[in-house]
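Every protein chain of the complex appears in place save one, which is left out.
A, B and C are the chain letters, set down in written order, and residue numbers restart from 1 in every chain.
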Amino acid sequence: MNIAIVGSSGYTGGELMRILLNHPKVTVTAITSEKSAGKPITSVFPHLAGLTSLVCEPLDPDTISKKSDFVFLALPHVTAQEAAFRFHLLGKNVVDLSADYRLSDPAVYATWYEHTHQYPELLKQAVYGLPELYREKIKKASLIANPGCYPTSAILGLAPLMHKGRIDPGSIIIDSKSGVSGAGRSPSLAHHYPEVNEGFMAYKVGTHRHMPEIEQELSSLAGKQVTVSFTPHLVPMNRGILTTIYAKQKSPVVTDQLHVWYQDFYQDAPFVRLLPVGQFPNVRNVRGSNFCDIGVYADPRTGRAVVVTAIDNLVKGASGQAIQNMNLMMGYDEAEGLRFAGVFP
Amino acid sequence: MNIAIVGSSGYTGGELMRILLNHPKVTVTAITSEKSAGKPITSVFPHLAGLTSLVCEPLDPDTISKKSDFVFLALPHVTAQEAAFRFHLLGKNVVDLSADYRLSDPAVYATWYEHTHQYPELLKQAVYGLPELYREKIKKASLIANPGCYPTSAILGLAPLMHKGRIDPGSIIIDSKSGVSGAGRSPSLAHHYPEVNEGFMAYKVGTHRHMPEIEQELSSLAGKQVTVSFTPHLVPMNRGILTTIYAKQKSPVVTDQLHVWYQDFYQDAPFVRLLPVGQFPNVRNVRGSNFCDIGVYADPRTGRAVVVTAIDNLVKGASGQAIQNMNLMMGYDEAEGLRFAGVFP
Amino acid sequence: MNIAIVGSSGYTGGELMRILLNHPKVTVTAITSEKSAGKPITSVFPHLAGLTSLVCEPLDPDTISKKSDFVFLALPHVTAQEAAFRFHLLGKNVVDLSADYRLSDPAVYATWYEHTHQYPELLKQAVYGLPELYREKIKKASLIANPGCYPTSAILGLAPLMHKGRIDPGSIIIDSKSGVSGAGRSPSLAHHYPEVNEGFMAYKVGTHRHMPEIEQELSSLAGKQVTVSFTPHLVPMNRGILTTIYAKQKSPVVTDQLHVWYQDFYQDAPFVRLLPVGQFPNVRNVRGSNFCDIGVYADPRTGRAVVVTAIDNLVKGASGQAIQNMNLMMGYDEAEGLRFAGVFP
Partner (left out) sequence: MNIAIVGSSGYTGGELMRILLNHPKVTVTAITSEKSAGKPITSVFPHLAGLTSLVCEPLDPDTISKKSDFVFLALPHVTAQEAAFRFHLLGKNVVDLSADYRLSDPAVYATWYEHTHQYPELLKQAVYGLPELYREKIKKASLIANPGCYPTSAILGLAPLMHKGRIDPGSIIIDSKSGVSGAGRSPSLAHHYPEVNEGFMAYKVGTHRHMPEIEQELSSLAGKQVTVSFTPHLVPMNRGILTTIYAKQKSPVVTDQLHVWYQDFYQDAPFVRLLPVGQFPNVRNVRGSNFCDIGVYADPRTGRAVVVTAIDNLVKGASGQAIQNMNLMMGYDEAEGLRFAGVFP
């Protein structure tokens, strides 16, 4: 199958390339970048040298569609709206890595992203691409809204408990810590090396755009509106999100019981690795891979469940998950091209 | 005044040296280290070369007492118990940087530190050395239990709200992130460079020894037993603790009101810097300094107060605070020798 | 083909596992570790969880030989001597990642490694496993001495010039900078996180054990004894070696000419990527991959050639190169299982 990567010069574009170059079922045949149009992708990503001779081209949906059967959109939000629409109209399967088709309610989108959604009809058809929750829907979808990195880490950590209705939905606190690649590849003072290195901070406390996305999915699992506290933090490292989740159990159980529920819930999920009781994840163990590692703890002192998840924000939190979605849409093995270990150390 | 630093080869010992060498009122006259006895401190800490010619000696309280009027104990817990007792008996003022005299209930100490406290009578006389709470008591004390790094960051973040009785004490969640120097200077696989760098993890979830210390102080502020969720995390950086605190407000207020309470509470605290509304701290801004930066947020969506604090774990979280305590005990200006900016970047 | 990894708990053992798990021609069937015997390798390397269920066993050559056709030795030097001998005697093909069979002169080995070589006869049969120089010999070898990380970076940088006889062999200066994983996985104060992070140092100036290995190969290329200045440095990063090489040209040429010579020399080397004139390598672009990136500069002001090379010390500098050697020995495509991009960022 021929693949187009639209918006190939950002970090998620680079990761799509890295993984798809070794995917046995597909060939990347077109890549776009406005600012690098005409240049080989290896001038943008020298780590790909020797593995591809693809050249960036401007985004022209008709041209791209002729070269490819399946389109990944790695564009900024708002920009992706129309691209998804155009490629969909041209009959292509699309995985959109931006936020544009994640929020099912256009009004919520407008509030948080400060733009009106131009394609509310298409929005209705989009499927939220978290395979662990929506595997069957994804298989039939033609437009996937690939989840955000923070939401992936939060929702996978909470889904088993929400699903079982074991926690007080009003008590959820999500404290997330992300590596810097999550902020993208555009230089800014906030992400200038000496400003970040040997620093650590919380940002957008209570106001981050991934919050409504998390709440949408948790509400869906809970069957009622859920409101959470969500705080993202910036960690001086390139990749990875560790999310620490606290929630009041309705009737407290022991850690072993929690562990069984998680095991049951994720037994068919090839990329969720539930750690043994007493162990907690470290982002270093998922770096470069599509795994989500999860550790659980039932705190007998407070009655809370504490769940810790780790993903690579660029893989399970973006490009790897996008490919996992493609695999499902195309009827390939869900793990095709993604069965590789992270790079440690 | 002549100062002894007992246990000078660890990171807190090094920080005591660094700061005291420039303190206008004191002279370091004796330093001890069993394993480096006979060696100049500059062989242990080459960054001090050119500034001191002190030589490490073994810990003999009588000898040390003859050379010094004031003793800082930078020993491991359990070991510090007897050293504090001996120096106290010899009439010296003591600041103990270990955990040995922090927990007022010897039974709690025995549970968490797995040793019986040998000096329960002396324990009763020890004052918990958090100047922002116990300034007057510290001035009269002869033995100070210098607070732990995590507790300093947590208690300073919660004290104004606990003091005012504005939050539900059962709702407190403390999510802390620490640089690696907090783990001390002894090599271990867990803190071997390639294991830590580009990693991020939670550890001792719900079981860290600083939890009872935090709860003791919060309970004292609340006037009743407080139980918290406390999760420490390891950040790939040398110094700094950022603590994110969540607590349910009894009757929610706006951030401006929260901010006023914090301003009032800390108006006379020279080392607490309350950030303007809308700003949150970054450990990079306190690196190497004795400041504790605090940002507050009243979340209108959840009714929670979210408080973020940042300290340098080796300074306000250890050696700087120890010197602040010494200043108070000796009647010096509280900020003497500590009025310096951190090192940024 | 069935593979054994002897000494699987160090970083090079982990890298062999990571790469071989995706190698289409082989299966890892036995792994050894004395200290982790009986434990699953995933307890030593959690990043491999979900991809293998191999359990470590003690090193017993007879047992291991029954399970495997090909043996990688990832043992410390001296220890590897006998293991190589035993497996060789049992008729196995062996790639030894230690230094034990790299120095062809046992006297030189004894001087630098402070042990007498016990198997000088076998030493004669060993082939130095740098495919770019010894491809044909490697194809016929049964025991490969896999090159050291620093030597790989230095020799690949100098070979084209030495081969052409264009530089004064007495003028060579090799200034290398390595990530910390090169020091192995055993904790030590020198590699304790806070000691390394935000630090940079030279070490073993003029006395590093990789120096005789570099000189042996350069002498062989020059056809006479070559003595170099070699200085290793420690960089606060996990992986990667960047080596900057200076050498006086016998009769100075322009950079374009230098570039042509390198292009010619490496035209059939699948893992050497010669950068365009004016560009110099960055270790970030080879991280996790088997590539060696090279940039060249003919300095018109000094008449020196300046060559900069970058490798991942654990891949092209160790485990990747070992697998490249295995591919050659077994008649597989040289790049089999190694055609993947590094992980950037």
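The working rule: a contact is a pair of C-beta atoms (placed from the backbone, for glycine too) under 8 Å apart; a residue touches a chain by one contact, two chains touch by 3 or more.
Predicted, not measured: the structure shown is a model, and the values here were computed from it.
In the complete complex, the hidden chain is touched by one of C:R239, C:H259, C:R273 or C:K316, namely C:R239. The omitted chain makes contact with just one of the residues C:D96, C:E132, C:E195 or C:E217: C:E195. Of C:V55, C:L90 or C:I173, it is C:I173 that touches the chain left out of the display.
The chain omitted from view is touched by exactly one of A:N22, A:T79, A:N197 or A:S219, namely A:N197. By the touch rule set out above, chain B reaches the unshown chain at residues 11, 14, 17-18, 21-22, 45-51, 181, 198, 238-239, 270-271, 273, 275, 282, 284-289, 291, 293, 339-345.
Even with one chain removed from view, chain C keeps its contact list with that chain: residues 170, 173, 175, 177, 179, 194-195, 197-203, 205-206, 227-229, 231, 233, 235-240, 242, 244, 246, 280-284, 287, 295, 297, 299, 301-302, 304, 306, 308, 310, 345.
Listed here are the chain A residues that touch the chain not shown: 11, 179-181, 185-189, 191-194, 196-198, 236-238.
FYI, only the chains that are shown with their structure count from here on.
Centrality by C-alpha centroid: the chain sitting nearest the overall protein C-alpha mean is A. Our note on geometry: chain A versus chain B, Cα centroid distance of 38 Å, whole angstroms. Centre-to-centre separation of chain A and chain C, using mean CA positions: 36 Å. For chain A, the set of residues that touch two or more other chains comprises 198, 238-239, 282, 284, 287, 345.
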